[in-house]
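Left out: one protein chain. Kept in place: all the others.
Letters A and B name the chains as they come in the text, with residue numbers starting at 1 for each one.
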């Protein structure tokens, strides 16, 4: 009886939050009118009005605190960023965009290797280049949530989406970190789409020492710096007029020593020494050519630096956060496309009198794919919501999780057709085959999932390290702190049997109880695992990549669970269509991932020697020694 | 060792006489070929006169595998009773090395076939227990042991011979089983496996040796030079040189004031062949004793890592890593083996190294630190 009363109290609180989050709406923003006209489509004359809700005061980061075994009860009530009225307006522009993209023939773009000029014109009319530019510079000043929603329509064509993405990144960074002159010089032009921007970040070759092979050194003539090097895989470089280039520089740290750093430069394509060359042919995403951009003694001045010389990595951070969400949206749309096609295939397909849709194997695969999509979608909009709702929101890790999860599940889903259809899925020109190629291509774009995983794990540990450093010191010196050790032994935390201390279920719909418990245990286990790792390796954890990967996978699963559960609970409470199934999807997803987290935490708990890690280390040593596969052929006779 | 189990169970089932039938008797008296019979006469003559069989092997002038096998055939054809076959086998074993057949399993089998089949197989419990025909059994045990000493593995044909001669309870058979258990287990155990036998060619050996020494550094390059590439060279010989990019880098950092030295000749063994090699060495760089860690290894409140690319700790960049080539008694820059092991060929080696990517060697003085081969001098001649 006691528990039910607690639950009621929790529910009440839950509703309260919901009220709060809808009551703070105000309308005090500028209006903006956009008129579209096109030859092909008869657009309605639409007036878009976006009122901006002021941001809530900053909150402590959500996912980082998972590592600490804490969760934010406010955020579990899935954020609602956009007002009711604005929503309708937004949907209008989204519909326009959808309508426009329906007319686009992706095959042709892929074959031509470029976006036709009438499409670009159409995009201009849709204000597609202006989404990240503030109203004062003639933009539409979309928030992240809004761009995500709109992005879903644009992602119908991978190539256009990627072109728009890099352009938006440039405008976003300019807006956030650019100087006033830079803004007034470039932003209006960028907003109209008169000039296009792109980002030059990736390099083909590994840099043996430092971050980038492209470096800016103090100039001996003319400008302040001389830029040299080569950037590869620059999207749309042929048509771009403005490059956002990240170059390795020597910056001084707090002590005044010179250390390797990076600086963001804004470089116009017509500057001396900038050369754009056709890049390597790649698998997938051929609609927009990726080019090599060479910088040969490009003289740069203060006007070319974004932010300050030292803050390059902060600029890069902002850029990465945004680009990760973009990657998430792109993957989401592709996954939906693939699943829809496969579903149709299963409904229509029939073999020896058995309909494919009756086969459990296919049912299971599709359902799993759908729950992945559901989780990804929830994560994207939860993250975007946090970003938009709070001042200086720290969504660094959340976006990283979105990207890793998106890329991993996209690959998984994109290979499903291989099982379902067999060789038919790899016929050149087939939409699913193109999807597979694009998926493979996207997997390599930007930060690789594996390195991002390390980033997630280590950043999380960094965060935990701050709060439990004193404890870790005691644990690592047991003989110096006997009383502490005994106390720890006494309340020995067991990863298998945990007590509910966070009461996540109080903030969710009661039907969600089991899933809430799984989520809570996963959060608690994440903390125990982080503590275990820090106690075991201390500062050397940086080099224990397998352990970090496990922790990171836990974090990814936990965040995905959190997002799905909170979204499903919201949908159920407010009674959205198919909300019953949302609950089912969220529960099924949570169950799978709770088990995954449990297994991973068990592995972390047992350490590298009890698990297989050290065995693989040993095997790998032999591989390097023999420079490859070394086993003798099984047919070999010894006598 | 599945075969052990298999063979033993097979033996249980098979009758001994039956198994004999499977074996093609090659060297029995009535199966020797006509061609061999042509020179039988004078060989028979050898045996007729000699009391001791030993010298009959010594008397052969042309010592090779064919003559050795011919000797065995002669013995087989001499008479039906094959008198003194134990003595013959002992004598033959003793002369194997001089005939160069001590690593040839076929020859061992030929010798083993001198023993009559079936006769020595124990027929009852007592015979089996009390070493039936002990002299003969011991003789074949010795033969097997000689094989073992020379690293020759028996084969299944030999098993058939043994079974037909001594049966499954015979001690030679058991010895054979032991050999077949242990020998394959160690056959490929070496981390630097060499062909068996190793080639006789000195250049091939040198390549193998230098390659083997260079396995410490995965990046090592082994180059074969010839002295005629150097103008002033007197010797006309090959040089096998091993050097890795890391060693080149270390050499480039070597200060020209300090001399380098060529040390040697050292010895390296490749199975039963040995080879001289030389090392280019210099004085080691002094490393400061590891600076006292002001960093608290237990403090996790300030974890920093590389955010771009593969995350690693910053520490790796700070620490200067001592390379494998920098040892306490000096830095090893390169190793080589030359065809003549003379100072002149080593000088050519230095010039060739200079030409091939180490220009700094032109400035650094190189000394020779030759070691007289101590072991040879101390070697006592047999009394």
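The rule is simple: a residue touches a chain if its C-beta (ideal position, glycine included) is under 8 Å from a C-beta of that chain, and two chains touch if they have at least 3 such contacts.
Just so we're on the same page, contacts and distances are computed from a predicted model.
Novice: Consult the UniProt record of the chain that does not appear here and report its protein name from "tRNA-splicing endonuclease subunit Sen34", "Trafficking protein particle complex subunit", "RING finger protein 11" or "Complex I intermediate-associated protein 30, mitochondrial".
Specialist: Options "tRNA-splicing endonuclease subunit Sen34", "Trafficking protein particle complex subunit", "RING finger protein 11" or "Complex I intermediate-associated protein 30, mitochondrial" considered; the missing chain's recorded name is "Complex I intermediate-associated protein 30, mitochondrial".
Novice: Kindly state which of the options B:131, B:160, B:203 or B:366 is in contact with the chain not pictured.
Specialist: B:131
Novice: Given that one chain is not shown, which residue among B:215, B:249, B:342 or B:363 touches it?
Specialist: B:215
Novice: Given the contact definition stated above, which residue among B:80, B:224, B:267 or B:367 touches the chain not shown here?
Specialist: B:267
Novice: Touching the left-out chain: which of B:304, B:327 or B:342?
Specialist: B:327
Novice: Using the touch rule from the top, list residues of chain B that touch the missing partner.
Specialist: 1, 4-5, 8, 12, 128-131, 134-135, 138, 141-142, 145, 149-151, 169, 171, 174-175, 178, 182, 185-186, 189-192, 209, 212-216, 263, 266-270, 272, 274, 277, 279, 281, 324-325, 327-329, 332, 335, 373-376, 378-380, 382-383
Novice: Tell me which stretches of chain A touch the chain missing from the display.
Specialist: 609, 614-615, 617-618
Criterion: only the chains that are shown with their structure count from here on.
Novice: I'd like the Å distance between the centres of chain A and chain B, where a centre is the mean of that chain's Cα atoms.
Specialist: That pair's centroid distance is 59 Å.
Novice: So in the complex, which bits of chain B are touching chain A?
Specialist: Against chain A, chain B makes touches at 153, 155, 180, 183-184, 187-188, 215, 218, 295, 297-305, 307-313, 315-316.
Novice: Which positions of chain A touch chain B when the two form their complex?
Specialist: On the chain A side, the touching residues are 206-207, 211, 262, 313, 316, 451, 454-455, 458, 461-462, 464-466, 468-469, 472-473, 476-477, 534, 538-543, 545, 548, 624-625, 627, 632, 638-639.
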